[in-house]
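With one protein chain held back, the other chains of the complex are shown just where they sit.
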Amino acid sequence: MKHMDPNFRKDTKTEFPQREELKPRKVTTPDGQVIDIEPLQDYFCQEPPKVHQKSYFKIVEDFYNWCRAESLWILAFGTGCGAIEMRPLMTPRFDAYRYGIQWRATPRQANLLMISGYLSVKTLKRAIRTYEQMQGPKYVVGLGSCTINGGMYWDSYNTIKKLEEYLPVDLYIAGCMPRPEALLAGFMELKKKIKAGNAEGANKYAEKFDWYKANQKAVIKDWDMPDYNW
Amino acid sequence: MMQAIYDRLKDRFQLGALDVRSRKGLAFVDLRREFLRPVLTELRDVEGFTHLILLTAVDWIEDERFQLTYLLNNRQKNLDLGLRLRLDRNLAIGETIHDLWPTAATYQRELREMFGIAFPGSPRVDEEFILEGWTDMPPYRRDFDTLAYSQQTHADREGRETSDPREFMKQILYPKD
Amino acid sequence: MFSFQPDRSQYPAPGPDGKLEIDLETGQYLKLWQGPNHPGMTGNMSVELTVCGDEVVEGKTHVGYLHRGFEKLMERRSFIQCFPIVCRICVPEPDFNEYCYAAAVENLAGIEVPEYANWMRTLILEMGRFNSYMMAIGGMSGALGLGVVGQWLTYVRDIMLDRFEELTGARIYHMFILPGGVRGHLPEGFKDRMEEVLKTAERYLADVDKVMFSNAVYKRRTKGVGYIDPKLFEPYGVTGPNARAGGVAKDVRKDAPYLVYDQLDFEVPTETASDIWARTNVRRRDIDVSIDLIRQILKKFPKGGEVMAEIPNVLHWKIPRGETYIKGESSRGEYGYYLVTDGSGYPRRVNVRGPSYTHAMALLELLIPGTNISDVAALMVSLHTYPPEIER
Amino acid sequence: MSFKDVLSPFTAWKHVLETPVTIKDPLTREAADRYRGFHKNDIELCIGCSSCEAICQNAAIDMVPVKDPKEGDSGLRPQIDYGRCCWCALCVDICMTGSLTMSNEYIWFDEDPDAFRFIPGVDAKSWDSSEKGYRREGGRRLSGTERVEMREMEPDLRIGNFDEIVAGYDRAEAVLEADRCVECGLCVATCPAHMDIPDYIKTIREGDYEHGLELLYNSNPFSEVCGRVCTHNCETACAARHEGDPIAIRWLKRHITDQVPYDRYVDIVGKPDLAKTGQKIAIIGAGPGGLTAAFDLARMGHAVTVYEEKEKPGGMMRYGIPEYRLPYESLDRDIGVIEAMGVKIKCGVRIGKDISMEKLKADNDAVVLAIGLHLGRSTRVPGSESPDVEKAVELLRRITAGEEVPVPKKVVVIGGGNVAMDIARSMARLQKQRHGEVGITVTALESFDHFLADEEEVVESREEGIEILDSRGPQEVITVKSGKNKGKVKGLRTWRVDSIFDEKGRFNPHYDEGDEMVHDGEMVIEAIGQVSDVSLLGEKLTEALEWNRGRVKIDHDGRTSEPWLWAAGDCVKGPDVINAVADGHRVAQSINQVLVAMREAKA
Partner (left out) sequence: MSIDWPRIGYAALTLFIVINYGMIMTALVRKIGARVSGRYGIRIYQNYIDLVKNIALRSKITHGVMYYLGPVFRLTGGVGLLLFVPTIYGSAMWSNFSFAGDLVLALYFVFFGTLGMALGAAESGHPYSAIGITRGLSQVTVAELPLALAVFAISLQYQTLNITDIVAAQQGGIFNWTLFTNPVATLAALFAFVGTMMRSPFDVVIAPQEIPIGPPTEYHSSYLALMQTNRVLFPIAKTVIYMNLFFGGATNWFEFAIKVFAIYMISVLVGVVHPRFRVEQSITFFLKWGLPVGVLAILLV
C-alpha cells in the first residue's frame, strides 16, 4: 500500500455554485402575469420531520409492532454491489416473501431501506432523499463492510465510511457481500428489534435532525434540495 | 503486419518508434500532436482501424506531461494499435475527435472531469459526468491523494490501533534500549 | 389496421444541429427521471427523459452513482492488492476483471501461466458468462413484466453460484484468478455436480423458450423495437451480442483466442434484425454455447498440475516499465484492461474498458429519442449494461 | 406470430404442481467447504509477524498486543475489522505460519457498527471450531519458501587448506533471496544489536548497496565479520522459517559488504564532523565489544585508545575463529574502518603489566573492560591434566598466531558447541596437510535434537570427514599407563548421557553406564567453555568490584560497581560476536551520557 502524501490538503474553500435553474427567478406567464418561482421550495416540503409518539396503549403498540415486523416492505433501490444478492433473496431459492418481506418500487410505500454496500456521495444524496420520502416508522439496514467502516473503498474519495452519520441505521450485516442467508438472518434480527419496539430510527432522525443534516452537508457539496425534502 | 502498416505511415507522419514489447497484435507508437487527426483518419479509413477501443490518459507528473492513449482496433486483421500523444500538463488542452468516433465524446467528458484535460468543441464536455458537486482538483491526477482526501472528508471509525512488530518487540524484549 | 404511429408533425422541428429545441415551460414536455431507484434500471444509474405524450424526445444517461474511483485506488495498491478489488468493477460478471487484470500483469511481468490454470480460468469465465446471461434474460423478461422467467433464471443462476462457491469459495466476488494462476484445483466430484446444474438449466431454458421466446405478447413488444443500425456499430463502439444481433459475427474468443479457446469447438450465434428481440435471442443462444463450452472444458480438463506460476514475493513485486492492453469477450462485449507500469510496485495507471461504457452512454442516448416511454426499460436491459463498469 | 405463440406460454403452469425449489431453512444452511467466511487464527502457531496486515489492501487488520505471548513471537495478534474486510483471503495466502485460516461461517449482524472487530483465536467465536472453510492449497505461493543455495567449496577441495569456504551470493541470487523477506521485523528485536535487517535487505532488492552499507554500519561496525560468522539469532526468529527456510540474513549482509568497494567504506560510513570533546577513554581489549565501543565513542568526538595484549587486534574474532570461516583480511577491513574513525589501537600492551589499572583510571575519563574469554575450561575428568589434553581456545590461538601445534593422527574433541567444531575442523585441516587424512572424533554432551553448534557446522564437519557423536559424557582421558609412552594420551572413555539437567534446571548429567565407549586418540581437546583472565584487574580492584558467578557484575548499560569502569563483551555476556557488538553500543551510549554530563557540570 502506497503511503499517504502528508502534504495533501483538500480544497475546503471552493463552494459549489448553485445551479442556474434552481435559483429563484421571475417568470412571465403566457397571460402576462409575472410570478416568482423558487424551484427549491416549490416542489418540496420545508417542515422538518417530527418525533412521533407511540400509541398510548402498550398492547396496541405491541400489536402494531408485530405487524410492522411481519410486513417489511423493502425499497427496490440497489445502492451498491449488495443489490445483486437481493434478487436471489426474492426468488425461488430463498423466497423472502414467506417471511413477510416484499418489494416496493416507491419509497412512499416502503418502510425498509437497504443500503446495499458502499454509498458514493452522489448516491448518498439520493439515499437521503429516498429515506426522507419514506413514511415512519422506517428502518435502515446497512449491508456489508462498506457501510460499517468504508470497506474496501476506505481510501476512496467518493464513498462514505460510516453510514450512521448520515442515516439512522437499525442493523448492520457483515459480509462482502452478505449472502442471502445472512440477509435473512439479519431480517429476523430486525424483526425482533421491531417487535421489541426498539427500531425507532425515524424518531431518532427527527430528534437529531440538525446533526444529521450537518454531516450530510459536510460531504455533499451540491446540495440542490431543501433540508427536508419529501 | 503491424510493421507494414507502420512503415506506410512512419515517414509521412513522423511517427515515433513502434513499441511491440507487450503482446502479439498490440503495438504502441508515439505521435505528434499536429498529426493526430490525419493519422486517425488514415488509420480509420484506409488501414481498417475502425474501432476506437478506448481513449484515456496517463499522468506522467514527473515529466510535466499527460499521455493521451488512443487505442484503435482493426477487427479484420485483429490488430490493436495504441497512439500515444504528449500533452503539456500545465496547458492540458486536447483535440476533440468526436466527429471521427461519436463515442469519443464520452471518453473526452471523462478525461475532462477526471484529469482536467479540456477538449474544446466536444459535446457536453463541460457537464458533470460521474462526479457531482466536485470542487477539488481532478481526482485522477497524480498529485491528488485519495487517501488523504478521504481521511480529511470521512473520518475513520475510532478505536483502531496497530503496532509494528519491530518496535513492539523491542519494547517488550529490551524495554531499556 | 390499427397502428398508432406517433405523429411527429406536432413536435417542433429539430434545429440545424439536429437537436430539438426543448422548452419545458411550454408545458408540452415533461421531464422524467428514470432512476436511480427505479426497478426498470439495470442498476444504480438514471436516465433523464424528456417526454412528449408517451414518446421520449430526449434521453440523457446519468452515471456516477456507483463511482468508487477504482482506477485511482489501484494506483496506490500493489499489484497483488489490486487483485481483490478489480472484481468489484463489474458485479454480475466479476471474473472478467480478474482475468483481464491478471493477464495484463502477467503480460508485463513476463509470467507464463500453467496450463491447468488456463483451463480453470476458461471454466470460470464461461460459468460467469452463463450467470451474466441469466441475469440479462431474466432482467429482460422482468422489464416487460414477465416475472416468472426472471424467477426461474435467478434460480438457475443461484445453483450455478453454488458451483462457484464450491470451486472458488465465494458466491459473488470469486477472487479466484490471481496474477500468476488460480487459487485451487477442481474439487472432488465437481464435474458431476456441474452436469446436474447444466441439466437443470437446460430444463428451465426449454421452458423459457416456450414462455418467453415463443410468446405472442413478448414478440409484439420486442420485434422491431430498439433497432440499431449496423452502420453505427463502429462509430459507437458496439461489440459483443449487441453487435452480433446486427449480423456482425465478431467475438474475441474466436478472433483472438485467449486462454484455451482455440482448443474448444464453438460457433458464434448471430441474428440480423438488430432489435431488442434479436439481441435477447443472441444471448439466449449464447447460453447454449456456454453450456456446451463448460461441458467441453470439463471433459478436456487436465488431470492435475500446478495452479500457480512462480511469482516473486508479492509484498514487493515490481514490474518493469511498460504498457499493455488485454481484452476478452465478456457477456456484454469486448472487455479490456489497459495497464501502464512504471517500474515501481504499483500500477501507474489502469484503465478499464467495459462494454457498458459505450453502450449505455452515447449509444443509449442515441437510441432513446423516438421510443415509447414504456420501452425505455426494455431498451436499456436489451443493451445489457452494468452501471458499475461504466463509472468504475 | 402463430397460434402456437399464444398457447405455448401457458405451459409454464405445469410448474404449479411441482414442489418449490426453495430452501426450507436457509438460516442453518452451511456454506461450501472452501467458503471464505470469518477468520480463525491458531493462536499457538501465529507469530504476529504482520504479513497479513501488510498485504491487506483494505487496512482491515491491526496488530494488537495479547496477553502472555509465547517465546519468539512478537506478542501481537491480528485483529480483523469486518467494516473493512472483503474476504479475499490474501491474508490467509500470505500467512507465514499457516495459522490464519477461514471458517465457512458467514452470518454476523449487529446494531452497533463498532462491534464488527475481533481478534481471531483470542476472542471466542462460534466458528472457532469449524473444520471447514478456506485453506490455501499447497504451500505458500505468495512468497518463496526455499532458500537460495549458498555456493561452497567442495569438501575435498577445502579440507586441505584454510581458505574461506563459502563463496557469497552473486547479485541475482541475493535479489532472489532478499525477495523472500516479508519485512516483518521479528528479526530486528531478536538481533542483539537490533540491526535494521528488513531495511538493508530491501536495499539489496533495490540495488542500493551503499545505503545498505550505511544501514549496516549504523548498528554494527563488524558487518564483514558478522556477515560471515554471526550466530544469526535473527534467522531463528525469521517468519519464513515456519513454512520453509529462514531468510539467509547473514549471507545477505555479507553480500552487501561484498558489493561495495572497500575504498568507499569510510566515505559511506561517514566521519562525523564533530568538535573534539577532549575527553579520553581507554578500552581494554580489541575484540568486537571493545572496538564497537571505540567506534561509537570516536564518532562522538572522544579520544579513544584501545589496548590489546596480543599482536593484532580482533580478539576472539581473530584468535578464536578459524580462517576458513573468517578470513583475516575481512577482519582487517572492518578494523580498518574503525581505525579510520580515529581510534588508536595499541597492540602488545598488557594492562596490569605494561600499564596499571590505576594509571588508566587516572589518565582517562572512562575505562572499558572488554577482555573477552581467553582461557579454556577443563572437564577435570581423570587424566585431563595430561599434557596431551589441550584446550580449544588455546589451540586456536596458537594456530592463528602461526605457532607450531602438535598434529597427531587421531584427535578426540570434547564439546558440542561451535568452538568444538572450529577446533575439530582446524585440526582436520592440519591433519590433512600433515598426514593426508582426517581422524577426528567429536563427543558432545547434548543430543542432536538440542545441539549447540549450528546445523551447517555439523553438516560441513561431517562432509570433511569428522565423526560427531552426540550424548556422550566424558569420564576419563585414558593414558598409557606404562612403557615408553607412559603418560601419553591414548583415548577418551565416555558414557551415554540420559539427561543433562535435573528437574530444577541445574547442570547435573545422568549417564547410562552400560553404554560405554572408548574413542581412540593421541590428543584430547576440551572445548567445553571459556573463562576470562581477570588477573589484570589487580587485587584491589577485584575486591572493590561486585561479581556475579565469576563475571564482573554490570547493570543494563554495562556499568560496573565502579563509576569509571564499564565492562562489555564476552567477559560479561558469554561468547558471541553480535552480543559483544550490542554491548559495545550500549557501553558507548552510557559513557557518552556520563561524559556529556561531566562536560556540562564543568561548564
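Lettered A, B, C and D in written order, each chain numbered from 1.
The working rule: a contact is a pair of C-beta atoms (placed from the backbone, for glycine too) under 8 Å apart; a residue touches a chain by one contact, two chains touch by 3 or more.
As the structure is a computational prediction, the values presented were derived from the model and not from experiment.
S.K.: Using the whole complex, pick out the displayed chains that touch the missing one.
M.R.: So, taking every chain into account, the missing one touches A, C, D.
S.K.: Touching the left-out chain: which of D:Thr22, D:Thr231 or D:Ser447?
M.R.: D:Thr22
S.K.: Hey, which of A:Lys13, A:Lys26 or A:Arg98 is the one touching the hidden chain?
M.R.: The missing chain is touched by A:Arg98.
S.K.: Of A:Pro137, A:Gly150 or A:Pro180, which one is in contact with the hidden chain?
M.R.: For the chain that is not drawn, the touching residue is A:Pro137.
S.K.: Which residue numbers on subunit A touch the omitted chain?
M.R.: Within subunit A, the residues touching the omitted chain are 43, 45, 49-50, 52, 63-64, 67-68, 70-71, 73, 76, 91-92, 95, 97-98, 100, 102, 105-106, 108-109, 111, 135-137, 202, 230.
S.K.: Mind pulling the subunit D residues that touch the left-out chain?
M.R.: Output for subunit D: 9-10, 12-13, 15-18, 20-22.
S.K.: Considering the entire assembly, which residues of subunit C contact the chain that has been omitted?
M.R.: 1-4, 30-32, 38-40, 51, 54, 141-148, 151-152, 155, 211-212, 215, 217-218, 220-221, 372-377
Here, only the chains that are shown with their structure count from here on.
S.K.: If you tally contacting C-beta pairs, which pair wins, B-D or A-D?
M.R.: A-D
S.K.: Let me have the rounded angstrom distance from the C-alpha centre of subunit A over to the C-alpha centre of subunit D, please.
M.R.: The mean C-alpha positions of subunit A and subunit D differ by 59 Å.
S.K.: Averaging only over C-alpha atoms, locate the centres of subunit C and subunit D and give their separation in whole Å.
M.R.: Roughly 56 Å, centre to centre.
S.K.: Hey, how far is the Cα centre of subunit A from the one of subunit C, in Å?
M.R.: 29
S.K.: Would you pick out the residues of subunit C that each touch at least 2 other chains?
M.R.: As it turns out, subunit C has residues touching two or more other chains at 64, 67, 69, 72-73, 75-78, 81, 84-85, 155, 173.
S.K.: So which stretches of subunit B touch two or more other chains?
M.R.: In subunit B, residues 131-132, 139, 144, 146-147, 157 touch at least two other chains, as defined above.
S.K.: Name, in rising order, each residue of subunit C that touches subunit B in their complex.
M.R.: My answer: residues 63-64, 67, 69, 71-73, 75-76, 107-108, 234-237, 239, 250, 255-256, 322-327, 334, 336, 338, 340, 348-349, 351, 353, 357-358, 361-363, 366, 391.
S.K.: What residues of subunit A sit close enough to touch subunit C in their complex?
M.R.: Spelled out, the residues of subunit A in touch with subunit C are 1-2, 27, 75-81, 83-85, 87-88, 91-93, 103, 105, 107, 118, 120, 122-123, 126, 130, 152-153, 155-159, 176-177, 179.
S.K.: Write out the stretch or stretches of subunit C touching subunit A in their complex.
M.R.: 25, 36-39, 43-44, 64-69, 72-73, 75-78, 81, 84-85, 88, 91-92, 135, 138, 150-152, 154-155, 157-159, 161, 171-173, 346, 388
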